[in-house]
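Sharing a structure with you now.
Every protein chain of the complex appears in place save one, which is left out.
By letter and in written order, the chains are A, B and C; residue numbering begins at 1 in each of them.
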Amino acid sequence: MNEVSYLKYEGKHNGLAGWLLSTDHKRIGVMYLAAMIVFFLTAVVFGLLMKFEMLTPGRTIMGPQTYNTLFTLHGVMMIFLFIIPGLPAIFGNFFLPIMLGAKDVAFPRINLLSWYFYIIGALMILASLLFGGGPIDTGWTFYVPYSLRTGTNVTFAVFAAFVLGFSSILTGLNFITTIHRMRAPGMNWFRMPLFAWGLYATAWIQLLATPILGITLLLIMLERIFGIGIFDPALGGDPLLYQHMFWIYSHPAVYIMILPAMGLVSEIIPTFSKKNIFGYGPIAMSSLAIAFVGYLVWGHHMFSTGISDTSRAIFSLLTFLVAIPSGVKVFNWVATLYKGSIDLRPPLLFVLIFIILFSIGGLTGLVLGSLNTDIHLTDTYFVVAHFHYVMFGGMGTLFFAALHYWFPKMFGKMYNEKIAAIGAWTFAIGFNVLYFPMFILGYLGMPRRYYDYLPEFRNLHVISTIGSWIMVTGIFIIVINLLKGFLKKEMITDINPWGGTTLEWTVPTPPPVENFDKIPVITRGPYERDEHK
Amino acid sequence: MDNESVMENKHTEHIHRDDVGSKMGMWLFLFTELILFGGMFILYAGYRFMYADSFRVAAMRLDTVVGTVNTILLLTSSLTAVLSLAAIQKKQKLFSMYLLVFTIVCGGAFLINKYFEWSTKIHHGFYPRGPEMADLPDGEVVFYGLYYVMTGLHALHVIVGMVFLTFMLVFVYKEKITFDNSQKLENAGLYWHLVDIIWIFLFPLFYLIH
Amino acid sequence: MRPNIVDQVDTTFFIIAGISVFFLLLIGIIMVYFVIKYNKKRNPIPSNVTGNTKLEILWTVIPTLLALGMFFSGYAGFKNMRNAPEDSFTVKVIGRMWFWSFEYDNGKKSDTLYVPLSRPIKMEITSMDVNHSFYIPSFREKEDAIPGRKNYLWFQPTALGSYNIECAEYCGLNHSAMYSKVVVMPDKDFEKWYNTPNPVDSLNTQKKDSTLINK
Partner (left out) sequence: MEKTHSINYGTYVLVWLGLVALTTLTVAIAGLNLYSLTIIVAMAIATTKSLLVANYFMHVKSDSRVFKVFIVVCIVIFLTMIILTFFDLIFRYPAK
């Protein structure tokens, strides 16, 4: 009765409607994937154009207004449409219920609603380009008072981000309830896969931080329409309070991006080293610790804005403390490799690339957390390099890792592993050529969001631009390779191609509509193997 | 969604109602509402700290009587909302419906009060970019900005709550909500109480601080 | 002797960068070593190592201590950055879209920052329209210009010459063209400049004022 795969299932609606109206968490996950790849690649193209503009000082291919619009859209689309929702919405939706031994999430219809909010928000961002005062040029931070003064279509774009916030909140709400209520019998909290722990910590941030962004964006709209004076300094508002509100959300948002990614690393390394994770408890707990401490450090985005010296010192101290649980995770991952039987397949390769890129990103974060060095480096290319290492090197690389890890399970097809490895190496090399020079540029005093630059920075910019071409070639190879795998005729039926130990590797490939014929009873930890018993 | 009902029919034996899960979802949603208003409270606290004197002066112009009446209205409606849940659990369907109607009417009365309060203020020129505002010090402009946004957002929640409760009324009538299946009504009640709690804080902050 | 802010920033930077490079190499080398040593061909049967409390404590405590050390290094330098000496020479700087203007205590205005070599300079920073950020990379100093607020920073010129002033907070169309210069002059030359009324610069500035100011 439960033999039809979720891809083939035909209910009341068939064809496209069968997807668009489906409340199956797997189909929703795939719909997120399809949408996000489109937005991700669009934003990559924007980034590529920006890098091309930076090839020479002065005008290369576009004017300053176009450039300002491009970096705003690149930021808004990457952050709100890709890295924040990416891993939870695609892989969390698809695999969380299966990993917990459940048939679906707690609120399947809300789950579908959340996808629609996402799509509506995304389409609104695209629509904001076409009417009103034109595409926004405020940067993704929408800082007041510039966002109140500019004639571009801020009101509409901000409303789009508000709608996307709803999508994020509903996903978080769904995951928390699912994890609390729908774990299979015997799966206590410490038998839960670490990916689920990552999603759980993330879901709490989505839930308790996103509303702050919601209200802040709402106030920008009201300020622009009615002039309520809450943020407008001409009417008595305080631009610094805006920045507080913005970063109260946006700093924890960094952890929305990275926590599921970290959970994923803790899945992939045990699978490919054929052994249990090293330090399950510390990794699980550090997820919660990071989620909580993430609320305490937003002020480090404001060290040079004129907030009080006392608060700068407090935020700096707290920032150094948040580095520690991340460090603990990295050490545990490396230790998991110890005495394993390591099979360096593409997903593991991506994870190892992640560990290096993320470490560079995290460690350069220390320089930015330190007070006197941050005063010099903030708002320069150093910051740009830092957060690209953390976010793109972190979440972005793991997005590829997740795709390669779960691709056979999701679609019942296989990609070419050799080409995947070539793509991964090209990506990694290009990434470093692109972003590493930015650290030096920043240290030399090249401010970010600059359309034009002094001639002495030229060489480093040229290297960086060439890096962008290499990196995009890597992404191109990866995407085409996966696409070719997806379009292949022959299906694989191997339930467990990598030798994973979590529940998704016990269901058929691709998973049937209801995931499990019989809800499994869990008697051991997520990464325990028979051969060790 | 039709698709789901098909699926549900297919495996009714697996899907059992999870009232605690449903309540948990509602509470999680309430937290987002709390933090949404929480953001406004942070701003209120910040500006009150910066403009303590202006806030006092501006608050004097708000009508304490209207505020108090509205507080009592909401508290009473909260009582009747919880009573209607208790009534349905005691299988007193009709009584439960009367209580729900009373709750919705209280919400309506609150809104009417609010309407007159706002229109008086607007009539006197106290609104963003209004004629009186140009001469006010910065602090008072911000006070009125906060006043309109926070009470407006709250009023919006009252309206949403009333819509929720109206649906519940229909559900009770159609016996979709019964003595042993009352989680929906409890969830709507939770929302309504939250709206009440937010008002409990808005009331002293705007009407009683002079 | 006044603290040298440039040296302090660079010292903190290289201390933290050094520790970071060490950890990066440590992680990278160990990782690659494990991947080679415990490759499935060399080590077909994995051992089941699931944790080690001593190690967990070790790699929590050592980074914590290091992090605290980094914090204090940064904080010590920062305190000096914020304590402008009593005898500082004060200059007001106003950011506008998209240029800087400087006002001296005697009412002199300029669009280039002229300062004497021997005195610490305290900049009082504000903005007339949107956020800007007053940034002198060579002095490792930066502070935002926020409308309606007065921020400050100070620096001690150490050598004659002229240095770039940049805007580091995005402020719209010509953000990347919002440059000026600090010109550090010998004290005598500065005195002469300071006491000459109506230099060409100030005429320029005033003209721009009247056309671009908001209200």
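Please note the rule applied: contacts are C-beta pairs under 8 Å (C-beta built on N, C-alpha and C of every residue); 3 or more make two chains touch, one makes a residue touch a chain.
These figures come from a predicted structure and were not determined experimentally.
From the options A:Ser308, A:Asn459 or A:Thr523, the residue with contact to the unseen chain in the full assembly is A:Ser308. Residue A:Tyr295 is the one among A:Tyr295, A:Phe331 or A:Tyr443 that touches the chain missing from this view.
Residues of chain B in touch with the missing chain: 19-20, 23-24, 27-28, 31, 34-35, 38, 41-42, 45-46, 49-50, 64, 68, 71-72, 75-76, 78-79, 81-83, 85-86, 89-90, 186, 189-190, 193-194, 196-197, 200-201, 203-205, 207-210. Where chain A meets the omitted chain, the residues involved are 180, 204, 208, 212, 240-241, 244, 248, 292, 295-296, 298-299, 306-311, 314-315.
Convention: only the chains that are shown with their structure count from here on.
Because contacts link the chains only in sequence, without closing, their graph is best described as a line.
One inter-chain figure worth recording: chain A and chain C are separated by 30 Å, centre to centre, where each centre is the mean of the chain's CA atoms. Taking each chain's centre as the average of its CA atoms, chain A and chain B sit 34 Å apart.
Residue positions of chain A touching 2 or more other chains, listed in rising order: 238.
Put simply, chain A touches chain B in their complex at residues 11-13, 18, 21-24, 103, 106-110, 112, 169, 172-174, 176-177, 180-182, 207-212, 214-216, 219, 222, 226-230, 235-238, 241, 244-245, 248, 513-514. Interface residues of chain B, counted against chain A in their complex, comprise 1-4, 6-7, 11, 14, 18, 20-21, 24-25, 28-29, 31-33, 35-40, 42-43, 46-47, 50-51, 128-129, 137-139, 141-142, 144-146, 148-149.
Listed in rising order, the residues of chain A touching chain C in the complex are 64-65, 68, 137-139, 143, 145-146, 149-150, 233-234, 238-240, 273-282, 304-306, 309, 312-313, 316-317, 320-321, 323-324, 327-328, 330-332, 334-335, 337-344, 352, 355-356, 359-360, 363-364, 366-367, 369-376, 378-380, 443-445, 447-454, 529, 531-532.
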